[in-house]
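Notes follow once the structure below has been shown.
Missing here is one protein chain; the remaining ones are kept as they sit in the complex.
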Amino acid sequence: MRGQVSSLVARRLIIALITLVIVSFAVFFATTLLPGDTATILLGQSATPEAVEGLRKAMHLDDPAIIRFLRWIAGLVQGDFGKSYANNVPVATLISGRFVNTMKLAGLTAVIAVPLALTLGITAAMWRGTLYDRIVTVGTIGIISVPEFMIATLAVLLFAVYLKWLPALSLTNEVKSLHDLVRIYAMPVMTLTFGVSAQMIRMTRAAVVETLNTPYVEMALLKGASRPRLVLRHALPNALGPIINAVALSLSYLLGGVIIVETIFNYPGVAKLMVDAVSTRDLPLIQTCAMIFCLGYLALITAADIIAVLSNPRLR
Amino acid sequence: MSDTTNWSCSDDAMIENAIRRGASRRDLLKLMLANGVAMAAAGTIFGRASEAVAATPVKGGALKAAAWSSSTADTLDPAKASLSTDYVRCCSFYNRLTFLDQTGVPQMELAESIESGDAKTWTIKLKKGVSFHNGKELGADDVIFSLKRHLDKATGSKVAAIASQMTDFKAVDKTTVEVTLASPNADLPTILSMHHFMIVADGTTDFSSGNGTGAFKCKQFTPGERSIGVRNPNYFKGGPNVDSFEFFAIPDENARINALLSGDIHLAASINPRSVRLLDGKDGFALSTTTSGTYTDLNIRMDMAPGNVSDFVEGMKYVVNREQIVKSALRGFGVVGNDQPVSPANVYHNAALKPKTFDPDKAKFHFQKAGVLGQTIEVITSEAPGSAIDMAMIIQASAAQIGMKLDMKRVPSDGYWSNYWLKAPIHFGNINPRPTPDILFSLLYKSDAPWNESRFVSEKFDKMLLEARGSLDQAKRREMYNEMQVLVSEQAGTIIPAYISNVDAITAKLKGLQPNPLGGMMGYAFAEYVWLTA
Partner (left out) sequence: MTNPTSSGRLSMRLGYRFNLVGMSALGIILLWAGIALFAPQIIPHSVGEIVDTDYFGPVSRDLWFGSDYLGRDIFSRILMGARYTLGISLAAVSIACFSGVALGMTAAVAGGWFDSMLSRFLDALNSIPSKLFGLVVVAAVGSSIPALIATLSVIYTPGAYRFARALAVNVNTMDFMVVARIRGERLPYLIASEILPNILGPVLADLGLRFVFIVLLLSGLSFLGLGVQPPYADWGALVRENIGGLPFGAPAVIFPSLAIASLTISVNLLIDNLPSRIRDRSAE
């Protein structure tokens, strides 16, 4: 079985590489489709043709985009992410600190959200049809129906402005103790947990309920298995594939989709960097960010696929 | 800086203030110009004496402030500075030759004096004993390098067009520079107070360390994240009051105010007028309002349909309900405009030129004459130019009342300036304050102006512009600028419904903030002047 998993991983790695190349080209063509280039955007209102011409030359943007892109790919193979067009700083320098921030936020959120969501989802399925189930359902949908920017703003109003328990901004450079860490991450993590848990709760509940209806679970029921045992031993293993996929999809959002949380709490992460890069048409930066998001996504779904295969003996 | 006022105000007081400031400025200018255009230290005599309330600055403290926009394109290269965030940072790390005081009069900063006999050849004498953060002493070479680099296209300077009139630079001695202009321009000292003309060290190519002569030394600068400056102990003006200055942007409007309310920052720049209600009646917070001539304008290109029919333009001018725009879109934080770029904050504002009033009947008459009534006319709007979306909504609703259908098309703010501005037949623009009418007119209304938003062409106007620029006769100059404002207001296709006030919200602990005609946050230079009380 181990050999099977490693061959699966190896195959997935090759496929991931191909996917990365496809994404890279897709992002490149998307970027070139956008009107304007870095020189015109940086000059903004002062973009007269001569000024643009001069700046393009100075920034070495006068080569065709495809040449610059291929050059970037060639550099990437050697481990060089290139230099940002907008400020001439190596992309690696720009990203490294923010990447760590994004991983920290995503990690903390995942550690809290995944167990919470799975517990709520499984228990809701276990006691399907009860008041508890309905509270979880309505609560979950209610919470994701509130736009993220509203949850974040409400949290700040409550905890920072009125109660003054927490700082309104998550300034990472001020973390000196565990206490600081909790204060700074509390609100962003809470906001994100609300956002990503819902999908996991709902999907877990739905998948478990579905398997509860299969003949073999009914068989177990007739044999007199207790309800928790029924769910945990019989239904859950079979529902694991879809659940783990929902978890992977939800978590992939934490890498590139947290722009609102980053903006409201002034938290320097990769999502904001990507948005900046798109608006300045900063090709090396866009590409590197896109690669990071794509890698994160692929890692998550590959893990999900492997777990799904392992969980279902017939798929092995 | 002991004569700073402890300042806060509501919108009523602001207008009153502006009028008062205007009056004193006029007197000052007359006095200055009686001596040719030698301006050394003119303002210090009259400038701040009037409304000063004795308040003693306190030393120490870590100042934190937040602006509204920041990206990886943030720069410490003054020539490339494009956002208020860049201006604030440049002001804290560098100095200019001159700066504008709160009354709009140029004061000497790095320059000891700037003099000219003919407004064409100017002699700039530098202060002695000023040094850059890295220890290098300020000299004529630095000034020539700093000014000259705007002429190099590779620099990507935002003020290349304005700088192009400086044709020759000469170092007379170690601290004297002679600048020759292509044609006489009496406004040079004012032009040099623009934020892009900060003085950098000779030969600088990497600006990320912020090596200037300014009040703060750059400790950290991460584009799109933050900058931290620490007090420059050798600052030639005698050091800033605060120990350190941290500056970043919180683009989300509510988040910015909440950060102020929760005590995380001392100043939230440029808040929405609607948020003022939040601070009303709350102890410990104050507003600082500046009406400096920023405006969002509706541009109708007169070289293509439908703007090539003058009745259409005329109709549009009557259908714009300026009062309502000031009241509903700006919530009173603005002054009704009269379709020309010289705001009441400017010395040369023509107060006799009254704004057009909202008149649906006249508008209907003109639209009928132009034959556009019943047609649907497309207007491009976007989040990019200031309050354009709100204005568009108001104009659309007024036009609908008389059966004029305006199709307000919202386009992405991404790439707005390169794709729609100046290009679409009817679109919105946004103009930041410029210190002199000459800059405004040359940039925006001269027949071959780079940003001629409505394609306004008038030989008479062009001739007057050149004449006024080189004129040292103040009365004649004023008369010409007055007439040019009338020309623009009546003939150009740019509708300027209001001059928009900038509102900065501050904690009451922050003292010494004054309004400045160059823009909010004390003309972006507040960090070195303010202080924090316990």
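As written, the chains take the letters A and B, and residue 1 is the first residue of each chain.
Basically, a contact is a pair of C-beta atoms (placed from the backbone, for glycine too) under 8 Å apart; a residue touches a chain by one contact, two chains touch by 3 or more.
All values reported here derive from a predicted model rather than from experimental measurement.
> Could you tell which one of A:Ser170, A:Asn245, A:Asn266 or A:Thr280 touches the chain left off the display?
Checking each option in A:Ser170, A:Asn245, A:Asn266 or A:Thr280, the one touching the absent chain turns out to be A:Asn245.
> For the chain left out of this view, which of B:Lys59, B:Arg410 or B:Lys463 touches it?
Of these options, the touching residue for the absent chain is B:Arg410.
> Of B:Ser382, B:Thr436, B:Thr494 or B:Thr507, which one is in contact with the hidden chain?
Answering carefully, the residue with contact to the hidden chain is B:Ser382.
> Just the residue numbers, please: which parts of chain A touch the chain that's not shown?
That gives, for chain A, the contact residues 15, 18-19, 22-23, 26-27, 30-31, 33-35, 128-129, 134, 137-138, 141-142, 144-150, 153-154, 157, 161, 198-199, 202-203, 205-207, 209-210, 212-213, 218, 221, 224, 226-227, 230, 238, 241-242, 244-246, 249, 252, 256, 259, 274-275, 278, 286, 289-290, 293-294, 297-298, 301, 304, 308, 312, 314-315.
> State which residues belonging to chain B touch the missing partner chain.
253-254, 272, 274-275, 277-278, 324, 327-329, 331, 381-383, 389-390, 392-394, 396-397, 400, 408-414
To be clear about the criterion, only the chains that are shown with their structure count from here on.
> For chain A versus chain B, what separation do you get between their C-alpha means, in angstrom?
Each chain reduced to its C-alpha mean, chain A and chain B end up 41 Å apart.
> Would you tell me which residues of chain A are touching chain B in their complex?
34-36, 39-48, 50-51, 53-55, 57-59, 84, 86-87, 89, 94, 97, 149, 152-153, 156-157, 160-161, 164, 167-169, 171, 173, 263-266, 268, 272-273, 276-280, 282, 285
> Flag every residue of chain B that touches chain A in the complex, lowest number first.
Per the touch definition, chain B meets chain A at residues 66, 71-75, 80, 82, 152-161, 208, 222-226, 248, 250-252, 254-255, 258-259, 261-265, 414-415, 417-419, 421, 450-451.
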